[in-house]
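Just one protein chain is left out here, and the rest sit where they should.
Right, subunit A next:
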Amino acid sequence: MIAVSLSRGHVELLQFLRDRTAVVFTFFFPALLLLLFGTIFGSESTDQGVAVSRVFTASMIAYGILNTAFVTMGAGLAMDREDGTLKRLRGTPMPASAYLIGKGLLVLGLSVAEAAVLIGVGVLVFDMPLPDAAHWLTFGWIFLLSVFACSTLGIAVSALVKNARNAGAILNVPVVALQFVSGVFIHPMSQLPDWLEKVASIFPVRWMAQGFRYVFLPDGAQTQEIGGAWNLGTVAMVLGVWCVIGLILCLVTFRWSSRDR
């Protein structure tokens, strides 16, 4: 079982890396956006004297995870349904869980690499200092909860994709929309109308971005957050709830095929 899952993960990674379009346009896209945003707004500082480029770096990690976990998982699954990958595997003794663990390994690996690239850009281009060990620990759990929630939701949403060609477009609608309302592209969130702020707070992206800002920004920057505090307890709770919702949706909606059986 472990060997089979690892074998799936290996094959998933090989295929991802050999598809150069995916590597360039999916994987490096958040880093490109960060470079653009950071350069355009980089000379500005927040009221607390934190460079805007640094705020972008922290928040963009949330976008990076959405990209590698939610989009890659959702589009990958839709593609696997369409090109026969799932049909082929269904006809072998391989358990469904090994397939999902294999995808999970790919997503986890990509997400770690994505975060590393974004943090690397932050450190090398925008002089962002790295946090201490305690903050890294917090980073660890926020990162893992985010990756898990986003991947399971990606699996669930892929069930709505009828045609793999449209997968990217469909999956990117919630991703881009949530960036704007969750304090990733537009920060602080208090600029948003009150109702929109409330709607955004239902979804995990706001809490992911807020958590990563806690990790990479000085403590004084918390006055920019809604309620003026990092609220890590709420971050953990909301992400935890989305992990459970994602897992349930994923178990209920997982289908081997796009055709009605």
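Rule of thumb we're sticking to: a residue touches a chain if its C-beta (ideal position, glycine included) is under 8 Å from a C-beta of that chain, and two chains touch if they have at least 3 such contacts; residues count from 1.
Simple rule for what comes next: contacts and distances are computed from a predicted model.
Set against the options "ABC-2 type transport system ATP-binding protein", "Succinate dehydrogenase flavoprotein subunit", "Zn-ribbon domain-containing OB-fold protein" or "Amino acid/amide ABC transporter membrane protein 2, HAAT family", the UniProt name belonging to the omitted chain is "ABC-2 type transport system ATP-binding protein". Screening A:S7, A:T39 or A:N163 for touch with the missing chain picks out A:S7. Counting over the whole complex, subunit A has residues 3-4, 7, 11, 14-15, 18-19, 80, 83-85, 87-88, 90-95, 256-257, 260-261 touching the chain that is not drawn.
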